[in-house]
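A single protein chain has been removed from this complex, and every other one stays in its place.
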Amino acid sequence: MTLIRTFTEGDEITGYYLLKKAEIKQTNAAPPKNYFDFVLADSSGEIPAKLWDVSAADKETYFPMMLVKVQGLVQMYREKPQMKINRIRKATEEDGCKLTDFIKSAPIQPIDLVHIIKQTAAGIQDSECRSVVEFCISKVEERLMHYPAAKAMHHAYYAGLAYHICRMLELGEFVARQRPFLNPDLIKAGIILHDIAKPEEMNAELGIVTDYSLKGKLLGHISLAANWVIEAAIALGIDVSSENIVILQHLVLSHHNLGEWGSPVQPQIPEAIALHYIDTLDAKLQAVEDALDSLPDSEEWTQPLRIIENKPIFRMRK
Amino acid sequence: MTLIRTFTEGDEITGYYLLKKAEIKQTNAAPPKNYFDFVLADSSGEIPAKLWDVSAADKETYFPMMLVKVQGLVQMYREKPQMKINRIRKATEEDGCKLTDFIKSAPIQPIDLVHIIKQTAAGIQDSECRSVVEFCISKVEERLMHYPAAKAMHHAYYAGLAYHICRMLELGEFVARQRPFLNPDLIKAGIILHDIAKPEEMNAELGIVTDYSLKGKLLGHISLAANWVIEAAIALGIDVSSENIVILQHLVLSHHNLGEWGSPVQPQIPEAIALHYIDTLDAKLQAVEDALDSLPDSEEWTQPLRIIENKPIFRMRK
Amino acid sequence: MTLIRTFTEGDEITGYYLLKKAEIKQTNAAPPKNYFDFVLADSSGEIPAKLWDVSAADKETYFPMMLVKVQGLVQMYREKPQMKINRIRKATEEDGCKLTDFIKSAPIQPIDLVHIIKQTAAGIQDSECRSVVEFCISKVEERLMHYPAAKAMHHAYYAGLAYHICRMLELGEFVARQRPFLNPDLIKAGIILHDIAKPEEMNAELGIVTDYSLKGKLLGHISLAANWVIEAAIALGIDVSSENIVILQHLVLSHHNLGEWGSPVQPQIPEAIALHYIDTLDAKLQAVEDALDSLPDSEEWTQPLRIIENKPIFRMRK
Amino acid sequence: MTLIRTFTEGDEITGYYLLKKAEIKQTNAAPPKNYFDFVLADSSGEIPAKLWDVSAADKETYFPMMLVKVQGLVQMYREKPQMKINRIRKATEEDGCKLTDFIKSAPIQPIDLVHIIKQTAAGIQDSECRSVVEFCISKVEERLMHYPAAKAMHHAYYAGLAYHICRMLELGEFVARQRPFLNPDLIKAGIILHDIAKPEEMNAELGIVTDYSLKGKLLGHISLAANWVIEAAIALGIDVSSENIVILQHLVLSHHNLGEWGSPVQPQIPEAIALHYIDTLDAKLQAVEDALDSLPDSEEWTQPLRIIENKPIFRMRK
Amino acid sequence: MTLIRTFTEGDEITGYYLLKKAEIKQTNAAPPKNYFDFVLADSSGEIPAKLWDVSAADKETYFPMMLVKVQGLVQMYREKPQMKINRIRKATEEDGCKLTDFIKSAPIQPIDLVHIIKQTAAGIQDSECRSVVEFCISKVEERLMHYPAAKAMHHAYYAGLAYHICRMLELGEFVARQRPFLNPDLIKAGIILHDIAKPEEMNAELGIVTDYSLKGKLLGHISLAANWVIEAAIALGIDVSSENIVILQHLVLSHHNLGEWGSPVQPQIPEAIALHYIDTLDAKLQAVEDALDSLPDSEEWTQPLRIIENKPIFRMRK
Partner (left out) sequence: MTLIRTFTEGDEITGYYLLKKAEIKQTNAAPPKNYFDFVLADSSGEIPAKLWDVSAADKETYFPMMLVKVQGLVQMYREKPQMKINRIRKATEEDGCKLTDFIKSAPIQPIDLVHIIKQTAAGIQDSECRSVVEFCISKVEERLMHYPAAKAMHHAYYAGLAYHICRMLELGEFVARQRPFLNPDLIKAGIILHDIAKPEEMNAELGIVTDYSLKGKLLGHISLAANWVIEAAIALGIDVSSENIVILQHLVLSHHNLGEWGSPVQPQIPEAIALHYIDTLDAKLQAVEDALDSLPDSEEWTQPLRIIENKPIFRMRK
C-alpha cells in the first residue's frame, strides 16, 4: 500500500485509508450539487480528498474514523496535494485491515510503556512519594495506553504521552547518575507526574486530540495534577502541608518554568530545574525527529515548527 | 506626639515610638565603637535612627518591636531624614502606650471586617459554594484579624487583607447590581477566596510581612487557595469534578489575569473577568490613597509606585 | 421573524433583513455568471448570503443599507453558516419595517443617554471644568445620539458611545462615594471627555464604524480631545496653562494608561488612575456581556475576544 | 587651568571651578562634625569634593552656582575620583572668571543658532505653515538661547536644544535634496517644532535640567507642542481642522515613532518618517561624540550610554 | 501600453506583459477542466490572471519569465483586481519588447552604480581596509549589477542592492563631513561591506528573490560577510587579529543593531552607530518612496508597510 507521505502530484492511487474527516458540502453550481469533503489518513500522514458525485446512499455510508478502500488521483490545490476520488467503498472484514494500523503510534507498545512507568514508580524509595505517584497513575492508567502528549506540538500520536514519559525517565536516570546531588526519587516522581493530568485536560481518540475538556480549559493540566496530589494525600492520610506534598506539587506546578508558559511558580529546587530542562530536551528533539520522519523524501526542509521558535529543519544528506 | 511623617530636618523630637529594627554595629574608628542602628516607627511612617554611645546595659535592653521613649534630632543623611538619638529609655506601663497604636491599620476595626466577610459568605445562595467559602474562611479567620494584603504593593498594614476583601465586596455588589447577567454568588465567593491563602503564603506580625513561607515560595497563594477548595470539597463530600468546584478553582486560579502575573489560566467566565478588574481597581486606588496619606504635607509628589507602572502621584491643592 | 443568531443549518427562512453588504461578483464558469454577494443583518447579528441568479434589473435594485424580504436556506460554508437566497424583494412601506429595528443598539434610548451626560456635566461644581466639558459635548451632541464606542472591541453599536459613558458615570459615582479623597468633578469630567472625540476619529453610520477619518488616523481621538480642551479654554477665556486645563488634558491624555496603548503620558493624579480602571472595567464587562448576548443558544463558548487577552468566554448553565 | 576630565588620582590641583552642588553634612564622629559635600564642575566635566573643616563663616559663604578657587588632592573613593579640598575661597572680580566659561556649551554661539532657526522658518514657502512655526518659535525664543535638549540622554548642555535643531536642519536639507518626493517645508517645520516645547517641559539653568515642570510631567513636550499648534491656528485665524494643521500636529505627535517612546500616533506621512530618523541619527551620533569628548585621555571605553542600547563606545587610536 | 498599476475594474486591456508565474490548475467541474493561473507583471507592478480555456498546445507554450501579448478584462476577485484573459500569444522578436523593460529597476544604470561603489572603494585611504573591501566587491561584482537588496522589505528590484549602497554612500559622505570625529574610511568600508553577502544569501533572478540559499538560511548574510573579511585577510596576508580586521568585522556584525534583528554584537564604535542609522534612514525612506510610486493614482493610502511598524502611508495632495 502506498504511504500518504510518499504521494506525489499525478499519482494514481488504490488502497485502504482511514476517513479522518467526512463532511457533505455543496458546490456553487446552479442548482448546487453535494460533494464529500474528506481527509484520508494513514500512519504516515494525511491528505484532503474530494468525492464529487455523491449518491443518497453514499451520504448514509461514509463517516469519520471508518476504513475505506479508495481509487483516485493526486492533484495540487493551492500548492498542497489533495486526492480526487474516483471510486470508494467501505473496507470489509475480508479486507483484513485494522484501525490501529492506520494511525501514527509511539514506536514501543503501549503496554510496555505503561509497564516501564509503573515499574519506575514502584522503585521510588520514599514510600509517601511512591504512593502519591501510584495514586495518580491509577487515575489514568487506562488512558496512558493511548493518549497523545499534546494536540500538535510534540508526541501528538497514539500513546505519545506514555512514550514521552518513558524517554524522559531514561534521560532523567542518566542525569541523576551524572549529578549525584539530585534526588532520584524526585526526578522520577516529577517526570511521571508532570503531564499526568493531560488525559483529563484533553479529549482524545486514537491518539488524536479532538478538543480540550471544560476542566482543561478552566483549570489546565498543571492545576489538575496539583489537585490530584492533594486528593492522594488526603486519601492516603498524608499531611497536605508536609514537605513531601509541597515538593511534589512544586515539581508539577513549576515544570513549564515561566508564568507566560503556564507555571504559577518558577522552579526553586534542583530537581524542578532538572525536570523542566529534561522535558524541554525530550519534547524539542522528538518534535524534530517526527517532523523529519513525516517529511516526503523529495523535500529537504520541514515546515516551520512552532516548538523550535517557528523554524524549519533541514535534512542533510547522510 | 509628633507623627513621623511630619518630621522635618532640624526638628528636636521627644516622644514614644516603636523600635521596628534594633541592630548593634561598629564604627570604622580605631578601635571600633559599638552603635545602635534603629528604625523607629509609628502609625504614620518610619525613620532610621542612630544611637552612637552604647553601654553594655543598652545592648541587653533594646530589641525589635519594643516601645521606647526617645529624645533626638532629625538630620539629613544621603538626602533622607534620620534621627540622631540623644536619650532613650524603654516605655513603661505607666507611660500608657499600646503597641497597636504605633502601627498602621485599616480604618475599620478588624472584628467588623471579619464580621462583614462572614456575613457575606453566609448570604451565598448556593449551598455548596457557601460551605466551601466558609471552610476556607475558617482556616484563616484568626489571621484575617491582622494580616496585611501584601508585603509592599497595597494594603500593606494591620488587617489590610480583610479591608481589601471588604472594599471589593462593596464594589462587587455594585457591579453585580449594575449588570444582572453576573452571578452574585460567584462574585462574592471569588472575592472572598481570591487572596484567602495569603496568610499561609507570607509570615506577618503586627501587619508587617517579614518574609514568605516555604509553601508561599514553592506554591504561592493562588495554588494554596486552589488546594483548599479541593480539601473543602473532600471534607464536605462534594465531587471534586463538579462544575461548582471547577468554577471556584477557576476564579481563584485566574484572578491575576496573565501568566506572567502568576495565573496558570486566564479568566474565561464573566465573573472571573469581573473579579480580576474589581481586584485591580481596589488595589490600585488604595495604593494611591495610602501613598498620599503618608506623604509629608510639604511634598507634592509621592515616590514612584510600582503598582501603577512605577509612576509618582501628584497631590493637587484642593 | 427569526433572529439571525438563532439560524441553524438547514433552516428554511422567510423574513425581513437589512442588506449590510451587496456586491456583484462573477462565478468561474465559462462564460462567467453574475451573482450577488450579500451580508444580511438584524439586531441580533449578521450572516453572509448568496443570490446565484441575478437579472439586469436586480443589479439596479439592491444596495447596502436597504431593507429586503428574503426566502432562503441556511447552509454551512467553510464551517460557517451562510444563506442561499431563493427569493428576494425590496421591503416596501406597507411592510412596516423600520431601519433602526434592524441594527444593534444600546438598551437605553439615545435621548435619555445624552440627557444623563448633559445633566452630569451641569452638575460639575467647578465652573471652568464645567464649561470646558459642556463646550466639548456641544461639538458632538448630535453624534452622541448614535455613535458606537469602537469599531469592534466594545460597545460597537448604535449609541454605544453614550451608553459606555453613562455606565461609567454610574460606576464613577459609586467609586467617588466609596473613596472621598477623589474629586468627583474630575471623575465626571474625565469620564465624559475621555472618548468624546471618537465621533471625529471614526466615520460611522447606524452604529457601524465604516472607517477611520484622516484626522483619526493622523492624530487619534486622544489628541483630538486634547485639542478641544485647548479650543475650549481659548473660546472661554481660560488660561491654557492653568491647573484646570492641564489636569483636564492630563485626564484625557493618560486614560489609555500605557504608551503602547496610545497614551503619551501615564496617569499621575488619583482621578486619572480611577478613570483608566473604571473605563477598563466597563469596557471588558460590556464586551463579555455582548458576546454572550449574541451567542447562539446551542453554543457554550464565545469566539476568542481580543479585549480579554484573546480568550473565549464560557456560558454556564444557570 | 587643569580641566576636570584630565584629573588623575594623586593630582595636586589649584584652580577655579564652579560649585555645582554645596551641601553641609555631618560626620559620624562623636560629637559629629560639619563638612561640605561639594560637586565641582567646569566645561569638561564634574567631580565630587569634600571640605572637612567647616567654619561658621564658611557655612554662610559657599552656595551652588558660585565660582571658587580651590587647592586640593584627587583621591579615589569607591573606584571614582573625588577631591579632598585643602583650601578654598570665593572667586572675585579680579580673578576675571566668567560663569559661562565653566559650563558645557554647544560649539556654536547661541545667537547664531537661533538666527539659523529663524532664517529657516522664514524660508518655509507655505505661509500658514511658516506662520505657525514662527508663532511657536516666538514662545521660546529667549529660552532657545540656553536650553539643553534633554536632561541626560543627548545634547545635555547650554544651547544644546538649538544646536540639535540646527544640525538636524542641515541633515534635513540634505535628505530633502536627495529625495525630491519629500516636501522641504514639512521637513523644516517638523524639525523646528518637534522639540520646541522642551523649555516648557523642563526647568533648566545654565544648560542643566534641574527637574521637570508640572506641565512637563502631566502632559509632556509632545502634547505641549501640539497644543501650541492649536493656539497658533486660532491666533492666526487658520481652521484647526485644515490639512496643514493636522499635518503639523501629526509631525509633532509621531516623532518618537512608537507608543512606548511617547508618541500617541505612529508616522504615516513620508516627512514624519524622515523626521523621526533624522532626529534619531543626530541624537545618537551627538551622544557618542559628546561621550568621547569627555572621556579621559587615559581611557579607551566610555561608560555604557543608555541612548545606544546601553552599550559603551570604544575609542580607536587614530 | 497601460501600466499595471493603473488597471481599474472593468478595463479592457491589450498589451505586452511578463509572465511572472504560469501554473496549470483544474476547475472543480465534473469532469474537471484545465486552466492557467498566471501572474502578469511590468515595471509598475503585477496582477493575477486566469486563462479559462487551455488547449494542449497552450500547455507547451507558456512558461514563467516569458513575454506575452494579452487581451483581457480587469475584474475584482476577493476585493483584489485580477485579469480574465480572452486572447494570449507569445511575444515575438518583431514585437520589439525587451525583458528588462518589464521589471522594476533602480533609477540609475547598474553599470554606473557599480562604478560608484568601486570608485569609492578605491578612495579608501587605509590600504588594508581598501584591499579587504575590494576583495569582497570582487566576489559579487557581477551580481551587484542586478541583485535586489531584499526579498520584500526595501529596494526589492533589479540592482536594488547597488542602489541602496550608493544612496547610503551619499548620506555617509555628508555625515562624515558634518561630524569630523568620524573616520571616513570606516564609513565607506562599512557601507560597502554591510550587505555585500546578500547575493550569497538569496537566489535572485531579474531583481526578484526566489528563495534563500542553504548558506543564507544556515549562516545569514551577516556571518557570510564576516567570513569574507577573514578570507580576504588570509588571502592578502593581513593578520586576522589586527585591529583593522576586527573593526571591519565589527561593522558588518553589528549593523543590524540588536540581537533580535540578527546582529550577534551591538555597535560599539562611532562608525558602527553611524552605519546602522544611515542604513535605517535609507531603507525606510526608500520603502516609503517605492510604496507611493506604485500606489494607484486613485488611492490615498498605501498598504501597511512592515518596515515602518506596519503602518500605511498617506499621500498628500501637493
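Brief remarks on what is shown
Read from first to last, the chains carry the letters A, B, C, D and E; within each, the first residue is number 1.
Note that in this section a contact is a pair of C-beta atoms (placed from the backbone, for glycine too) under 8 Å apart; a residue touches a chain by one contact, two chains touch by 3 or more.
A quick note: this is a predicted structure, and the numbers were derived from the prediction, not measured.
Seen in the complete assembly, the chain not on display touches A, B, D, E.
Among the residues A:82, A:227 or A:257, only A:257 touches the chain that is left out of the figure.
Although one chain is not displayed, its contacts with chain E can still be listed: residues 214-215, 217-220, 222-223, 226-227, 230-231, 234, 240-241, 243, 246-247, 249-250, 253, 258-265, 268-269.
Think of the hidden chain as still there; on chain D it touches residues 27, 50, 52-53, 75-77, 84, 314.
Across the interface with the omitted chain, chain B contributes residues 25-26, 28, 30, 32, 214, 217-218.
FYI, only the chains that are shown with their structure count from here on.
By the document's definition of touch, common neighbours of chain A and chain B comprise C.
Distance from chain D peaks, on a Cα-centroid basis, for A.
At the interface between chain C and chain D, over half of the residue numbers involved are used by both copies, so each side presents largely the same positions. For this pair, chain B with chain D, the centres built from the Cα atoms lie 43 Å apart. Annotation: 41 Å between the Cα-based centres of chain B and chain C.
Residues of chain A in contact with at least two other chains: 214, 217-218. All chain pairs that touch, listed by label, are A-B, A-C, A-E, B-C, B-D, C-D, C-E, D-E.
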